[in-house]
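Heads up, one of the protein chains got dropped from this complex, but the rest are sitting where they should.
Chain naming follows the written order as A and B, and within any one chain the residues start at number 1.
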Amino acid sequence: MDSFIVISLIKIFVVFGALMTILAYLQWVERKVIAHIQVRPGPYRVGPHGLLQPLADVIKLITKEDLVPPYVNKPLYLAAPFLAITTALLSISVIPFGPAIQVAGYPTYMQLTDLNFGVLFVLGVSSIGVYGIALAGWSSNNKYALLGGLRSSAQMISYELPLSLAIAAPLLISNTLSLRKLVDSQYGWLWNWNLFHGFQYVSFIVFLIAAFAETNRVPFDLPEAENELVAGFHTEYSSMKFASFFMAEYANMITVSCMATLLFLGGWVAPWPAAYGSGYVPVAVFAAAGLVALFHGLHPARKRDRYSFPVVGVVFLIVAAVFLVPLTQNILLPLFWFCAKTGAILFLYIWVRGTLPRFRYDQLMGFAWKFLFPIAMLNLLATGLVIAAF
Amino acid sequence: MDVIIFLVFALIAVVAAINVVVQRHPISSAISLVAVMGSLAVLYLLLGAEFIAAAQVIVYAGAIMVLFVFVIMLLNAGGETKAGRSITASLLGVPVLVALLALLAFFTARIYPPDTEVRFGGFRGGTAAAVGRALFTTYLLPFEITSILILIAIVGAIVLARKELE
Partner (left out) sequence: MTGHIPLSWFLTLSAVLFSLGVAGFIFRRNIITMFMSIELILNAVNLSFITFAYQRQQVAGHLFAFFVMVVAAAEAAVGLAIILTVFKNRGTLNIDDMDSMKN
């Protein structure tokens, strides 16, 4: 019993620390990727290649004046960002990152808790997240904030329906609600993944579109766009409370990408079994990245790259060497595949943000109710019929 | 451990329920009602009803109460004004209510012999599989009727709330 509590506490700290770091650096990745899509360098002054930019942003947000306007409804105003960030972080607690491992002799899962109804838990927590935004809009006593809050909440609850139906289809195939057993049912080769084995292409696309809308990301970010609605529901929020909404949005993005990986892309399962050498893929990837960085370090484009690129190259080569060590391989390899797949979907999020314009609000709602919802229902019906027939 | 969880969440439920009844502005009542539903969901988990707990959070707290909150925000009618109240009513009201509740609690507790006790994990038949199986075999007729009921509700709500066409 004691070791269970100690291990759980360790896991909580590790996951929380990793999540906070990833949240900060996800913002850096987003700014860099969007900058390169728009053929400009992005942040590169603060630290080498702008790597300390998230630190600068955190310092800026913490030291900004924490203004509480006098005309707001104080209890709800203070509770709304708290609710948003709490529900966003809570859904990470059921995401499995890997198989059962041994930590100093104690067997444990690479997951904070394995609920029998894990999928329903994530859906429920994201339903409660709507309140954070609705209350933020209401308590600000500001017509732009109220409009933004109401529009955003209406959008979130409208897109919850296609999201739930798109989730239900691979659940029919995997026959379980527990996230760990969902991954276990996709064990094996590339074609065992729910996306290929169950022909869930339509579900995957519906899930991604509904997820973009649930997390208020482009092309569905009208309620919080700065040039449309004076920043929408977080108009009256400053410094740490604004940062909470920001972090909540990125945490929701990460949760939804993890769910897409678990439901459709096989979670932490490698595309081909480790017996055939899939354990060497991370080594190859990191070694290649390291060699490319070292090569560019020899012919630097800018003077400061003479130092930064070789350092980066050496770091990548060290990571590649770590993957060769068999001691930690059963922890690192599933984590690598899980992060690679989730990272691919996050890259898709950022790619879409840099590419597509945003929807008008009535187009957005019409798209949800008149197009996405019927398609999700037909897909669920078709999946059910195919499973019943075979 | 179970007792602590029960006491904490039962206390939250009762305090939030009192808040629902007592608060002036409907939006504070709505948020308190969400808190009641959340703590009831935890109590359902204690009783082994995992699917119903999840359905409570997703459907009741996450959809129906959002509907309430939307309507309150859209109507924007403000809090209730304090109507004229007699002193005897406000002096007698709360103690009589508490006495009534104590009587109710006493008689409820007396009916059940003390050996029926609830333990977390004492009932394992509340999984989604069990509920789904019962829903689609024994209770199929009520299930289909409720789907028609929801359709009626959708049509009714749309007809009632739309703008009148000239």
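Here is the rule we use: a contact is a pair of C-beta atoms (placed from the backbone, for glycine too) under 8 Å apart; a residue touches a chain by one contact, two chains touch by 3 or more.
Everything numeric in this text was worked out from a predicted model, so none of it was measured.
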| item | value |
| --- | --- |
| Partners of the unshown chain among those that are drawn | B |
| Chain B, residues in touch with the chain not shown (by the definition above) | 1-4, 6, 10, 13-14, 17-18, 20-21, 26, 29-30, 33, 36-37, 40, 43-44, 46-49, 51-52, 55-56, 59-60, 63-64, 67-68, 71-72, 74-75, 77, 80, 83, 93, 97, 100-101, 104-105, 108-109, 111-112, 114, 116-123, 125-126, 130-131, 134-135, 138-139, 142, 146, 149-150, 152-154, 156-158, 160-161 |
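Keep this in mind: only the chains that are shown with their structure count from here on.
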| item | value |
| --- | --- |
| Chain B-touching residues of chain A, taken from the complex the two chains share | 76, 115-117, 120-121, 123-125, 127-128, 130-131, 134-135, 137-138, 146, 150, 153-154, 157, 160, 177 |
| Residues of chain B defined as touching chain A within the complex | 27, 31, 34, 38, 50-51, 54-55, 57-58, 61-63, 66, 69-70, 73-74, 127-128 |
